[in-house]
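Every protein chain except one is present and positioned as in the full complex.
We call the chains A, B and C, going by the order they appear; numbering starts again at 1 in every chain.
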Amino acid sequence: MSLNTFGHLFRVTTWGESHGPGLGATVDGCPPGIPIEAEALQIWLDKRKPGTSRFTTQRREADQVEILSGVFEGVSTGTPIQLMIRNTDQRSKDYGEIAEKFRPGHADITYWQKYGIRDYRGGGRSSARETAARVAAGGVAREALAKLAPELSITGYMVQMGTQTIDRSRFDLAEVKNNAFWIPDAGAVDDWSTYLDSIRKSGSSVGGMIELRASGVPAGLGAPIYGKLDTELAAAMMSINAVKGVEIGEGMAAAMLTGEANADEISMGDDGPCYSSNHSGGILGGISTGQDVVVRFAVKPTSSILTPRKTISKSGENTEIVTKGRHDPCVGIRAVPVGEAMMACVLLDHILMHRGQVGEGLPGKIGPTI
Amino acid sequence: MSLNTFGHLFRVTTWGESHGPGLGATVDGCPPGIPIEAEALQIWLDKRKPGTSRFTTQRREADQVEILSGVFEGVSTGTPIQLMIRNTDQRSKDYGEIAEKFRPGHADITYWQKYGIRDYRGGGRSSARETAARVAAGGVAREALAKLAPELSITGYMVQMGTQTIDRSRFDLAEVKNNAFWIPDAGAVDDWSTYLDSIRKSGSSVGGMIELRASGVPAGLGAPIYGKLDTELAAAMMSINAVKGVEIGEGMAAAMLTGEANADEISMGDDGPCYSSNHSGGILGGISTGQDVVVRFAVKPTSSILTPRKTISKSGENTEIVTKGRHDPCVGIRAVPVGEAMMACVLLDHILMHRGQVGEGLPGKIGPTI
Amino acid sequence: MSLNTFGHLFRVTTWGESHGPGLGATVDGCPPGIPIEAEALQIWLDKRKPGTSRFTTQRREADQVEILSGVFEGVSTGTPIQLMIRNTDQRSKDYGEIAEKFRPGHADITYWQKYGIRDYRGGGRSSARETAARVAAGGVAREALAKLAPELSITGYMVQMGTQTIDRSRFDLAEVKNNAFWIPDAGAVDDWSTYLDSIRKSGSSVGGMIELRASGVPAGLGAPIYGKLDTELAAAMMSINAVKGVEIGEGMAAAMLTGEANADEISMGDDGPCYSSNHSGGILGGISTGQDVVVRFAVKPTSSILTPRKTISKSGENTEIVTKGRHDPCVGIRAVPVGEAMMACVLLDHILMHRGQVGEGLPGKIGPTI
Partner (left out) sequence: MSLNTFGHLFRVTTWGESHGPGLGATVDGCPPGIPIEAEALQIWLDKRKPGTSRFTTQRREADQVEILSGVFEGVSTGTPIQLMIRNTDQRSKDYGEIAEKFRPGHADITYWQKYGIRDYRGGGRSSARETAARVAAGGVAREALAKLAPELSITGYMVQMGTQTIDRSRFDLAEVKNNAFWIPDAGAVDDWSTYLDSIRKSGSSVGGMIELRASGVPAGLGAPIYGKLDTELAAAMMSINAVKGVEIGEGMAAAMLTGEANADEISMGDDGPCYSSNHSGGILGGISTGQDVVVRFAVKPTSSILTPRKTISKSGENTEIVTKGRHDPCVGIRAVPVGEAMMACVLLDHILMHRGQVGEGLPGKIGPTI
């Protein structure tokens, strides 16, 4: 990860501001021969798109992605794929006040201090709108994964929103797509709706926690020591706007466990090693075990709220600010497809890296060596 | 982060195995003119060294660092600094059984699956012994920070060990160096000792949580979008052996907060912007605010325990394993100086990157522009 | 340099194909506060643009550059600058035959072998049209150099075209802009015109040699050992389409010199060290000396010629090909602004890297240390 690029062999560079002409992603290193259509990428962008329910910002962006290079007759050529999304609904007047004042909790003040200049319109480059470009790039990664690792599937869902949590005893991944919160717990949807309506109407906001689960991940992915699979997933998630914590498997709770409680015992199954549990989150020593890879990340509440907050102006005067604009009461909801996209990019990158360093398949066979 | 290297302008590549001839770090990009003595690096290595109390492994390693290049007449020259630590106490016979069986919770099985070959002696490259090299490199980073950012200080300490937590009302950083657990709470030391003695005597182990605090961090550090300061700290911590979660500021708890509760309000102080609180952990939009940078990470319990665990052999047969050897009842303790070292490297790297892209100092002055 | 990106702190990623919707450059790491206008970049693009004289291809491309991000109110913000150039004159029918046959000397066959798919229209990604994106990025670098190193100037010019060479005794940089060949020798223009007319009319092509000269380069630039200034200039030039050789200072001729003949003796001048000659091309040990940095590179003749050449088809049958299309009789002419652009990017990158690792200015003062 370096400035605006992430990845090693599958490299994504995003560009663009919230209220400039547009934004996009330069995707370099996509293997050749992958079918890529704008329509297929659009599915994921529509999942992230604002304004799809009353629980997300009412900004109206078409978020229409255009493929400018790297695809010929519907198939990737191995050259850079440029994905562009034009901005269409830039109501810059909504953001007039923030040209002079720094919104607490936003990057307004730090961009100003670092660069001495900032595009204040909608947060400029620090806007979560940048994540649309990641989602488009993640769509490319998904297409490549579909071909290179067809058994692999990635699903993101919320597990917490403020005081609301899911009931793991009702956990059902099939429910995720059926509700506006992307939760795998149909029985919780009403409570979550009531709760977020109340937050929204009061002009407040609330944090959230997202879990990502990748099934069918081949064992052997990960590039120790500093390119470990969990290291890169942690970086990928922490790079998403408003994320304050990342966990793999047992996560922070591992601090309270004993060695006995935390052990994932191994036995031999028909198709290879089996594990009695998955405290590790599918990663040991930075390398995938073949179990589900499980990542969680926490998103802080949207900093834009209707209650006035104390702040300062560029000229150093104490003042207050109320962020009107159009904002998400819980940005965590729209972080779900972003997390999925980042996970897809990281997994594809590690498949390519493994293939590069080690070759196809797993050299370490377990079992009789006759 | 790429394979065995981390950092952008200050780049550290570690090498070596637990029971090979030695291990070390190639430190590239250290600014010239920094005083570097082996004795100064040794202070930090001694902090991580095994066998310093009954609470750490009884393996006896001198961990003596040798500077092989990059330093002339006691001062860095701007060329790569090679730091080598010879292994001295390799009782390989302790590890005979693990040549054939995979220890649950260790990287034995994943290294085997990925590479088809592994140095099974003491975990080889996946051993936490690799972190000695990081600590040596972190020592170099600290010397450079002492010159380039003399107000900056980094302190790590434990805040949880299994069921034991510190009492934040008694928080005193000055106490950290006075106890074997590196805790900022003198009143908790006896309870922690009793608790860990019990764990140790039963042949068990327990997890831990470490907090790192950097004070005097200049505002403006961090390279958005994918080289954010928090992104890189998360990667740095997650790359440490046995770490399962990383938090910045409010961390995972941000999921349950409202926007009002989470806001760090800003006012103008004598020396620049002041904040009413530090939920952000000193980082907004991936750039430092000038407040304390606060990071926490959780370390899982040592997987090597005396209770037999089910596992399989290389030939795929179900079996059991008891890991005898000499192990830490709580590896979290020795992770404290490792976390500090990683933080020092990341902060120095970002100071150099900021200086490279933006130049010395902060261009964004706040206050009257007369 | 990695796939489609070059540079360390000033990083340029180009994308796009000859006959796709467009092409461009993602410029990451431009310092903030640099005035950047599309009009200023256009000057350099117009210099490279086809169809400006009878000596270049008659393809008509507006090569109009659009700035999509990273610039706010005419000034760089430190975020990625996306530069897009739409393709307008894609007469794809000209290239029908090459869908099935490989043009000798072009990358048609190697792209096919490597990727198993290729955008055959105009050479796709391997077309020299990709260099338009470099020129745009080089324009950004020039603007940054104008602010960070105002004394630095870069001039490229041809020194050879087939059998024609310049007369160094008439060397005058001021003449470069006055002729279609960018030669610093007004007396040679007529001969070169007659010669190239003859080549052009016969449907042939010819190679060329370009020299780049950077004056006012600060001493101290370059990142030994593998990021040496000459190493990176060599890579930058060799990455340009059709380039087969690169020289610094004395170049290949250094092989025949003795140590006495090659020595650049040093004496002390009013403003620092002076050199009796510049065999080194302004670079010693990979670091700039403060003298002019002098680079030469050779461009092979355009492979597209009217004489039929033997080749094979995708199905492996022997055949012949005549490349009609619209081509440059000497692509070396249009390589001049491309070389300049690459040099500007490399020099800026090294200024930023030096600033990052060492800080502003030169620490090694020569002279009295009172």
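For this structure, a couple of remarks:
Note that contacts are C-beta pairs under 8 Å (C-beta built on N, C-alpha and C of every residue); 3 or more make two chains touch, one makes a residue touch a chain.
Owing to the predicted nature of the structure, the values given are computational and were not obtained by experimental measurement.
Looking at the complex as a whole, the chain kept out of the display touches A, B, C. Of the candidate positions B:Pro80, B:Gly203, B:Gly216 or B:Gly316, contact with the unshown chain belongs to B:Pro80.
Only one residue in the set A:Cys274, A:Leu306 or A:Val358 touches the chain that does not appear here, and it is A:Val358. With the whole complex as reference, residues 9, 29, 31-33, 78-79, 224, 352-353, 355-360, 363 of chain A touch the missing chain. One chain of the complex is left out; on chain B, the residues touching it are 2-5, 11, 13-17, 20-24, 26, 28-29, 32-33, 66, 68-70, 72, 75-82, 84, 114-119, 124-125.
Considering the complete assembly, chain C touches the hidden chain via residues 1-6, 8, 14, 102, 104-107, 109-118, 125-126, 130, 160-163, 199, 204-209, 219-228, 230-235, 237-239, 241, 244-268, 273, 276, 279-281, 283-290, 296, 298-305, 307, 309-312, 314-318, 332, 354, 358, 362-369.
Methods note: only the chains that are shown with their structure count from here on.
Chain copies chain A and chain B are related through a rotation whose angle, from the C-alpha fit, is 180° to the nearest 5.
Chain A and chain B have Cα centroids separated by 25 Å. Taking each chain's centre as the average of its CA atoms, chain B and chain C sit 45 Å apart. In chain A, the residues touching two or more other chains are 2-5, 14, 114-118, 125.
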